[in-house]
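Every protein chain but one is kept in place in this view of the complex.
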Amino acid sequence: MIVAERKPIAEILANLRQASSVAVVGCDTCVAVCMAGGTKEVAVLSAALRLAARQEGREQLITEACVERQCEVEFNEPLAELVAEHDVILSMACGVGVQTLAEQYPSAVVYPALNTKFMGRPEELGTWSERCLGCGNCVLDKFGGVCPITRCSKNLLNGPCGGSQDGICEVDPSIPCAWQLVYDRLVAIGQLERLWQVEPPKDWTTSRDGGPRKVVREDIVP
Amino acid sequence: MSDARDTSPLVLIGCQRSAGAALARLADEGRALPSHVRWQSVPCGGTIDELMILEAFESGAERVMVVSCAAGACNSVVGDERARRRTAATRELLEAIGIEGWRLRYETMAPNMGADLLRWVDAFVAPVEESVGEA
Partner (left out) sequence: MKSGSKLERLLEQGSFALTAELGPPKGPDVSVVDRKIELLRNVCDAVNVTDNQTAIVRLCSAAACARLVAAGTEPVMQMTARDRNRLAIQADVFGAVSQGVRNLLCLTGDHQTFGNHPQARNVYDLDSVQMIAMLKGMRDEGHLLGGEEIEGEVPLFIGGAANPFGDPFEMRVIRLAKKVAAGVDFIQTQCIYDMPRFREWMRRIVDLGLHEKVYILAGVMPLKSAGMARYVDSSVAGIRIPGPIIKRMAGAGRGKAAREEGIRMCAETIQELREIEGVHGVHVMAVEWEEAIEPIAEQAGLLPRPTVSVE
């Protein structure tokens, strides 16, 4: 899932002070699951914004809304009136949702309330960590289901580097060394010989390095 | 020393097993919270969250006190810890929007501490500023 977290309040407020009305629009998919931008979070942020306006002696209408999935135009269609009636739309969706709203309502001022971080999974309640950065050419079959592109701080394909100690990455003690994980996993499934293969340089064109990407299903497009 | 008694609106959010029970006992003795305090009961400290506290401020409270059972005494085991942490998180949010952190307090108590609760409410005032010279 996409994982995001709320921007610092000060940063959000900086964009809103000139607005006389703000529609806070959440999304009930990924950002609700990572407790950053769902209905609940919309309520909390809206209350904070109302209190801030009162503190600063500003008149500001705050309206709360939430859609099922902000990256799909069908779900955003019912927002048309709301968008027309408010100076600023503060989106609590991930970056995709924010941009969808902006594309769908080109004359609306849409600001993000979240920082979109990564594709990852919940490790335990309240903790999410990165697992995939979308390189466009998945090689998880070669590494026992552990992605060295994403989880190795240096995205090595022939790791580990010299800084791996006690299964920890040199960059931060909270980061497990991906190559320790790869090694352990390949040992567990009896595929250690894969590590003897020299992995050639990666073709980064399938990743963001090749430019913004698109996927088209020719059999499905109208 | 100045008599800095604060009678601005105060919302007391407390769990029914600790603060709630204490207030019931106080009532039996003919004692009650001052009139500027609004009492809000919740089943457990664990149900207290940012939204509840912010709504209390929005409704007109100038001070909010959150009370739960003491650590180890919560019937739901982690309710007090949740209340403590969420109060702390809300305090950060309040400070970021210009509301002083001292206006949000967290306390733990047992049902037989009603007198303490009344004292805490009375003592819930702005911190005294350090000043040179006489008070």
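Just so it is clear, A and B label the chains in written order, and each chain counts residues from 1 on its own.
The rule is short, and it goes like this: contacts are C-beta pairs under 8 Å (C-beta built on N, C-alpha and C of every residue); 3 or more make two chains touch, one makes a residue touch a chain.
Computed from a predicted structure; not experimentally measured.
Remark: the absent chain touches shown chains A in the intact complex.
Checked against the full complex, the candidates A:V33, A:V96, A:C132 or A:L195 give a single residue touching the omitted chain, namely A:L195. Considering the full assembly, A:G167 is the residue among A:G95, A:P122 or A:G167 that touches the omitted chain. With the whole complex as reference, residues 153-167, 170-172, 177, 179-180, 183-184, 195-196, 198-202, 204 of chain A touch the missing chain.
Everything that follows uses one rule, which is that only the chains that are shown with their structure count from here on.
We define each chain's centre as the mean of its Cα atoms; on that basis chain A and chain B are separated by 37 Å.
Note for the complex: chain B touches chain A at residues 50-51, 54-55, 57-58, 93-94, 96-99. Every residue of chain A that touches chain B in the complex is listed here, in rising order: 8-10, 13, 40, 43-44, 47-48, 50-52, 55-56.
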